[in-house]
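Have a look at this one before I ask anything.
A single protein chain has been omitted from the complex, and every remaining protein chain is retained in its original position.
Which chain is which? They are A and B, in the order written, and residues in each are numbered from 1.
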Amino acid sequence: MANLVKVKINGQEFEAEKGTLLIEAARQNGIEIPAFCYYEGYSLQAACRMCLVEVEGTPKLQVGCTLPVDVNRDGSPMVVHTESETVKSARKGTLELLLTNHPLDCPVCDKGGECELQDMVFKYGAGESRYSETKVHTPEKQWSPVVFFDAPRCILCYRCVRACNEGMGVGALGIGNRGVIAEIIPNKHDHLECDECGSCIDICPVGALTSGTYRYQTRPWEMNHVGTVCTHCGDGCKTTLGVRDGEIMRGNNRDRSGINDEFLCVKGRYAFDFVNHPDRLQSPMLKNASGGHDPISWSQALDMVAKKFSEVKARNGKFGIIGSNHTTNEENYFLQKFARQGLGTKNIDHHRTGDLATLFDALSGKNDTLASVGDLYTAKAVLVVGNDLSQQHPLLANQIRANFRHHAAHIYTVTTGEVREDKQSIAKVRVKQGGELAGVESLREQLKAEASLVILFGDSVQGDSLRKLVAFGDSLGIPVKYIGLVDYSNSRGAFDMGIIPRDGGLSREQMLAATDLDVLWVVGANPLKSATLASNAFVVVSEMFMTETAKRADLILPAASAYEKSGTVTNVTGEVQKLKPAAKVMGTKTDLEIAGSIAKEMGLNLGIWLPDKMLEEIRSTVHGYNVPMPILSTGGAAPTQPLNGRVAALPGTIASSGDTLFTSGTLGRYSKMLNSVMEAPGALYGGNK
Amino acid sequence: MAKVLYNEPSPLETLVISRNFRKEGSETLDGYLANDGYKAFLKAKEMTPEAIIEEVKTSALRGRGGAGFPTGLKWSFVPRTSPKPKYIVINADESEPGTCKDRLLMEYDPHQLIEGIIIAGLAMDAHKGYLYIRGEYRFIIEHMNRAIEEAYKRGYLGKNICGTGFDFDLYTHSGAGAYECGEETALLDSLEGKRGIPRMKPPFPAVAGAWACPTLLNNVETFATIPAIIRDGGAAYAALGVPKSGGTRLLCISGHVNKPGVYEVPLGYPMMKAINDIAGGMRGGRKLKAVVPGGSSCPILRADECDVPMDYDSIAKIGSMMGSGGMVVLDETTDMVKFALRIMRFYAHESCGWCIPCREGTTWLRKILQRFDDGGGRKDDVRVLGEVSKNMLGRTFCALGDAAAMPTISIVEKFSEDFDKRLAMQGSGLVTING
Partner (left out) sequence: MTFSPQLEERFAKMLQAYPEGKKRSAVVPMLIYAQDETGAVTPELIEEVAKRCEVTPLQVDEVVGYYSMLHRKPQGKFHVQVCTSISCMLVGGTELYDQACKKLGVGHKQTTADGVFSLEEVECMGACSWAPCVEVNYDYHHNVSPEKFDALIDGLRKAQ
């Protein structure tokens, strides 16, 4: 804090940085100045006039949300009153004006109970009105499967417009008409074409914008709120699930906890509905003679797997284990321990979507070279290589946009097609697949002039070219940090926990191609979607849905989803966060329970398979994972440092699954909401336009 | 033989900026040159920018757009040495009810305006000007385009004007129907292709105006006055008026007078003399009831308040404003309920809708007045009208809210008997509507 000045608010003297907006200075000191249009992080509007305050020496009431704190001309502190009679009556007057055209049917409004207008009227006692004329009325409109708009409830605070334009960089909302009939309008005349992120709904202080998945289903006070982590992409957004009677009703992050502040994309906010999909597997199933499956009991199933595994282990048969990039660290850790110690096999792998092995190897011995989500907001310069960030990593893209907005960060893109980041970039380079490095090289002189840089790169930069990228970074002579982009909620964890074929194990492809495999155990993955199994192996699959792989299974074990369990996951930037169970689906077990039960049936001693115990073990044995528990248990994100020690090259292919904003592997297929929006399935690099 | 004007001139006028109006061919470049045209520019070219600004300060010229801000002072706020380009923006939105003078300056003497603009360009080190004309004035836009084209052809605009080495480009820009776009910052947003929503101040346009560059924005009449000030000297111009309100201005007299029209009078001219002598007195010999002194935004004056010199300070002293020079004269037959309603219909229609108090307040007031006029008046309506107006006053984003509140407050305070009379009529059973 460079330039502190004194300011006197309601008789108390405080210090604030010169130029701080009065509304912020007051907030920092626990004094709330009411506001509708003021919203931290977005441009100033001064439209609602709720924040008017009295400033001594100025005859007119002043607008608190745009007034910078400064000393008076004579050097004396600014003297402000935020609760004087004049201020209170002005506020009451503004509310009275605001309510003239606002419906007063709070009991049937979707926002009832969490409406900022309702709270404000309650607080300032503006319940009575002298208004007795007719109100402007227009019918409610549906703009997309997820966005409804009820103009009469809108108070024109323009939060939604800014969230969409400035926050998302989408610009799908604007203002139509003027005067008392001015209203929010969508970009396609009567409907929206956008990211369907729902930020506009979440930020709306009143019931004007409501969500197609949630509206009129429940009252806010009937729900429990469970803060957990979104299971879709690798960014690791915190999402608070509103749960009623074991059913997830909505997702948001209004409490601004977590690395994503309020941000959520369409998947985080709406695509939790796969949990309740009627196709969820709810009983173990055994393959029958005709190739279909019949339900069996859990005890029969576990018994059968244990016997099979023991038998194959006893005769030194060949196992192949394919883990998941959605399951928890605890589950992954236990699974690899099961494989290595319990079954004595090195054949364990998962669908690797980015070349973390080479990245860690190339950076080994260096400190502070992995960027966090937070770093993207403060970095002076950001280079995006080979990824359509706003489609594949919505939170990271959001961080970069906010960084540009607030700090004018320099953004560079080197991609095979048009990306949203181009709009803010100071240089964009279009390359052919494989030409990324040459593209990066062409920016050398510009990048050298930056104070520091964060490089994000996708799956097209791997192996040798990744080493060259790091060498390029080293040669710039400025501090450079990296983010190796990987798909799905726990790709990073799967790698770090050791779901990799190190020390000569078979890769995923090799397992599938081996003709002599005896057992293939697939946990939460669908390798047979695009490949065939060469062997006659006994296939055990734990899954949520009847995927291509499950269809081939001899035995299917119904698994719980991420929203139904405890544990931790590690996001794309290596930050660990805790999951909390929000829902419960009858008949399913978590993968930790499943693996633990099999171990028990087999008589293996692999430790106590409770998530907390497993986490303890991870913290003490996995390099870089000795994360502070207080951060985790309070819902925070704990950074990991898995950089030491070389990781030898691994066999197998590395490829992103290329999910867009509107697809998410198997889960995406089973989200009705995600599939209902017209933008789905979308395409990368502006390919759908 | 003088040509036919919209209204007969009055021998009592002091002709400065309208001195060419009645001359044949005054709208052409040759006509202008024949009357000392562009000599002020050549004189200004020999002066330092500081000296030009000083001259304007000396003239005691105050903005003719409405707010009456001292022009010289405003000119001195523009950072003329800024490395950014500087722009001149001319406010020809002329939408304040009661005002119809800027169009005459453009119709009858377009080159006087152009000369004023390029002198301002010299003083600001600006090389581009935008003349923002309300969309309804299409014929004036075309007329100005012709004048501009002529000036370009003859070297009074464009590169190296009159061989002085000074370059200036001037463009017309059409509005499309919005009173709010007369407000200087809303005008700039409109000029930039957006909805005409006012901007937050600071920064003021002088520092960050059009396209975030330093911008000098004045009314048409203000710019049109500049050649006279430079030609005859600021002091001579100031002497025409009264202290702090220098020179002359165009007064648009309308309403219940015998000879409504636009007349040029010195600042400080007695209001009653303007009504009785210049405008030919009240129509049909009826009694004066009220005067709106400077456009519909100004608090209204009762007849007994009208014995006042018309300059900025004198009118301010009695609680009103000189405004845009739109003087509307009302006789005893005027129903102030209807008058207040008509004013509020205007503001409710023209409110841009950005801020709550203006958007909701103007509509609420309009609805009360409409109901009242329809015969559904209630006893406490007058009180509510006053309270709601005061609730808006000083609390809106821009001055449009004040412009709506001030006349209403003055009308309900000064003419409550008109409202009472209506209520009495309702009570007597002449009208029976319940709102």
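Following the convention adopted for this analysis, a contact is a pair of C-beta atoms (placed from the backbone, for glycine too) under 8 Å apart; a residue touches a chain by one contact, two chains touch by 3 or more.
What you are looking at is a predicted structure, and each value in this text was computed from that prediction instead of being measured.
Of the candidate positions B:Ile119, B:Val328, B:Cys358 or B:Ile409, contact with the hidden chain is made by B:Val328.
Only one of B:Gly177, B:Gly319 or B:Gly427 touches the chain withheld from this view, namely B:Gly177. Considering the whole complex, the residue from B:Gly63, B:Pro97, B:Gly323 or B:Gly401 that touches the absent chain is B:Pro97. Within the set A:Val80, A:Ala172 or A:Met285, the residue that contacts the chain not displayed is A:Ala172.
Within the complete assembly, B:Lys194 is the residue of B:Lys153, B:Lys194 or B:Lys317 that touches the hidden chain. Annotation for subunit B: contacts to the undisplayed chain at residues 6-7, 85, 94-100, 102-103, 128, 130, 134-139, 169, 171, 173-179, 190-196, 211, 252-256, 260-262, 292, 296, 326, 328, 330, 334, 338-339, 342-343, 346, 349-350, 352. In the full complex, subunit A makes contact with the omitted chain through residues 171-178, 182, 185-187, 189.
Note that in this section only the chains that are shown with their structure count from here on.
Distance between subunit A and subunit B, defined via averaged C-alpha coordinates, is recorded as 55 Å. Residue ranges on subunit A touching subunit B, taken from their complex, read 44-49, 52, 60-61, 66, 90, 93-94, 96-98, 100-101, 130-134, 136, 155-156, 175, 177-182. Chain contact summary for the complex, subunit B toward subunit A: residues 178, 180, 195, 200, 348-357, 359-364, 367-368, 371, 384, 387-388, 391-392, 394-397, 435.
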